[in-house]
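Have a look at this one.
Just one protein chain is left out here, and the rest sit where they should.
Our next item is chain A:
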Amino acid sequence: MSKTQNAIISSVRTVMGWVPAQWLPGGTPDPLIERRAAIGRQASRLDGPLKVAGEARFAAEVAMDRLCYAALVHSPVTRGRITRLDTGAAETAPGVILVMTHRTMPRIGTLPLIGITDLSAVGNSSIPIMLDAEIRYNGQVVAAVVAETQEQADHAASLIEIDYAIDAARTRFQDARPDARTPASLLMDKNHVSIGNAERELKRAPHRVDNMYRTPAQNHNAIELHAVTAAWEGDSLVLHDATQMIAPSAAALAKLFGLKREQVRVLSPFVGGGFGGKGLWDHQIVAIAAARLAGRPLRLMLSREGVYRMIGGRSPSEQRVAIGADAEGRFTALLHTGYSVMPPYGACPEPYTLGTRALYGARSFEIMQRHLDLDIVPNTFMRAPGEAIGSFAVESAIDELAHAMGVDPIALRLRNLPERHPISGAPFSQHALGQAYAEGAKRFGWDRRHAEPGTVREGEWRIGMGCATGSFPYARMPGANVRITLRGDGTAVIACSAQEMGMGTATVQAQHAADRLGLPLEAISVELGDSALPAAPMAGGSSQTASIAGAIAAAATKLAGELLRLAGNDSPIAGLRAGEVQLVEEGIASIADPTRRESYRSILARAAREAIAVTAAGSAPLEFLKFAMHSSSAIFCELRVSAVTGEVRVDRLLGSFDCGTILNPKTAASQFRGGMIMGLGLALMEETLFDERSGRIMNPSLADYHIPAHLDVPEIDVIWTGIPDPRSPLGARGIGEIGITGVAAAVANAVFNATGKRIRDLPITLDKLL
C-alpha cells in the first residue's frame, strides 16, 4: 500500500467525479429494484435440509481411498533458530509414513501477500513456510508427521525432539511504539487525513473530550476447525479446503507449486464459518507438500490450539479519540489516531479509523494510524476489520461528550450527520441513519432512559441503556463471473466459484436469478464452491452478494442477446434489440409492447437446443469510487450490572439498519444478529491473551477464550429501513459485517448509564466494574 497507490486511486476518484452518473454501472437504478417477486421473500435456506441432517460435507469429511493423516508441531519459542532436530523416534513409531521438516520440505516460493491490485494474491504472511531453520513467531509450524491414522500421527508428533537457539523477540505492545511505522495508505484510503488544525480547534472548543481506548487481540473462532483434504492425481492437485477464497486460492497455489491454473482444483461447497479467518495459511501448503511426498491423499485438521497458534486474528489497538464541539454541539474537531499491530511480513492492517472518515462532519480532522512490528503470528482481517473496534472508540467518545454537555447522545449524533462524505465531498448514494435512529429509538423505548447514570436499581442490579452508531462501507469486487445455463425444460442453473459460509449465498442468489430471469424460484439451482466453475472473488468485505448479483445481471443481459439471436426471424420478438427486451414470465418480451413475447421453452425447442449457457463478468465496480456508499446502523442496548459481583447481563439489544434493499428477511436477520452477537463477545468477553514476556498465546482454547453462549444472548430485535441504494445491483449493500459494529460502544455506554463507570478498555469484564 504505497504512495503511488494513493496517487492512482485519488486520480481515478477525481476523474470519476467528472463522469456523469448515467455512464457508470448503477447510473440508472437496477430495474429489479421496482420489479421483484422472489427477492424480499422469507425463503428458508436451500441447504437447510442437508445441514440439519448432517449431510452437508465439509472439507475434512471427504472420504478417500488410502487416506493418511497429518499432525503438526509448533514452535514453543518466539524468535530463534532450530539447532537440533531429531525425528528418529517419530519416524519409527507405528503407522508413521513420513516426517517432514525444513530439511525435507519441497522447495517452493513464498505467497504474494493479500493486496487490492492482484486478486490472486491471498497470502497472509511472507515468511517462508518450513523452508529454513528460522523461527519468527511463537506457534510457527516446524514439522509435520504423516501416518496411517490420526492417533498415530498425533503420538509420533509428540516424539519429535527440537532444540532452539533463542533470540530476543519483540513481544510488548508498549515497547514497540517508538519504532512504529506510518503507512501511506490503508486499503483503498490515504492513511493521514489532516483538514484544518484539529489540535488548535480542540483546545479552543467550549466542549471537548480526549481519551484513550484499548481493544485486545481476538480470534475468529469459527466452530469448524481449519481443515484440508489434499489429493494429487499425477501432476494435478485436488484440494478440499475450508476456505473463503476458492478461486484466488487455486490461482495462488498453482503459482506456488509451479502448476497450470487448470491443474489445481479447490472445492469448498460448505465452510463452517469464516469471519475472515479461513484464508490461505501455512497449513494448506504443508498438507499439499506432505501429500506429494507421501504419494497419497492426506487430511490435515488443525487442533483448536493449532488454530490459535498459526492463524492470526484481529490486532490489538490503542486509539486516541478527541472531539471538540461548539456551544450547539457541532463538531469543530475530530481526532482519531492510534496504534495497532502489523508485522512487516503480514498483509492486513486493522483500519480502525476508516469509519471515522465517513460518519460525522467536523470543521477539522486529524486522522492517522501507526503500525507496530511485533514477532507474532501475522494478524489478519476479522469481521468488520477496523470498524468493529474503531466504532467502539468513537461512539464511546460521543457518548462521553453528550454526557459532559448534558444533551441526548442521539440528538448530538444527528446534529453532526453530514450532507456529503465529510472528507472526499462525494455525494452519498443513499444514507438514512437519521431514520434508522428514529425508528430504533421508538421501538426500543429510548425515551424511558434516565440520562443521569446510576439512577435505576432493581435489587442488586443497576440498570442502564446505551446506544451507538455502526457503519460499514459498501464494496463490490471486480472479477466476478457467473454462468447461466437455461434449459429447454424451463429451469436454469447459476454457477460460479463463490463460497457459502452460512451467509445464505445460494438461497439469495437463487431468489435474485428467479426475478432476473422471470422464473419461479423452484426452477433455479445454484452451484457454488468449486474453482472449476467461473471464477468469483473471495468472500470478504461484505462484498460477495453485490459482486455476484452484478455478474448475474450482466449474464442475464448477455442471455437476452443470445435468445434474440436464437429466436431468429420467425419469432414475435424478431427485430428487437437487447436493450428493448426484458426477461419476464419464463420468456423474453418487448418492453414497449409486452404482447410481443416468446417463452424460453419455445425458443429452445424451435432451435432444437437442450440448453444454452452464457458466462459473463460483472461490470467494473466504479460506483463506489464516485459515490460515498456506506451502510449504517443504530444499536440500542439495555443491561444490568450486579453491584455485588460486577457481572453484566445484557437484557435487550436492538439493531436498526440502513443497508439498502434486504434480499431475504429471514437470512438477513440472522446475519445481523450473528454480527451483533459477535459484538457482545467483543464488548464483554473476547480476548486473546499474549504473555508479553514470551509472545505466546496463553488461552488457545474455547474453554479459556470466551465467546457468547446461549445464556449470554438475549432475544435480539432487528429492523431496517429497506431503502434501496440506487447505485448498487438490486439496491442492496452488504450486510455480513455491519452487525458487529457499534455494539461494543452501545454496551459500554449502557454500562456507564447503569453504573457511572466509563470503561475504555475492552472487554468489559467484571473486575473492571468492582
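In this text, a residue touches a chain if its C-beta (ideal position, glycine included) is under 8 Å from a C-beta of that chain, and two chains touch if they have at least 3 such contacts; residues count from 1.
Everything that follows uses one rule, which is that contacts and distances are computed from a predicted model.
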Name under which UniProt lists the unshown chain, selected from "2Fe-2S iron-sulfur cluster binding domain-containing protein", "Protocatechuate 3,4-dioxygenase subunit alpha", "NADH-quinone oxidoreductase subunit F" or "Branched-chain amino acid ABC transporter permease": "2Fe-2S iron-sulfur cluster binding domain-containing protein"
Contact partner of the left-out chain, one of A:327, A:592 or A:703: A:703
From A:149, A:174 or A:236, residue that would touch the chain that is not displayed: A:149
Which of A:273, A:361, A:434 or A:722 contacts the chain that the document leaves out: A:273
Contact with the hidden chain (one of A:168, A:592, A:608 or A:711): A:711
Among A:32, A:501 or A:730, the residue in touch with the chain that has been omitted: A:501
Contact set of chain A toward the excluded chain (per top definition): 44-45, 47-58, 60-61, 63, 149-151, 155, 220-225, 270-273, 275, 301, 303-304, 501-504, 666-667, 669-671, 673-678, 701-703, 707-711, 713, 715-716
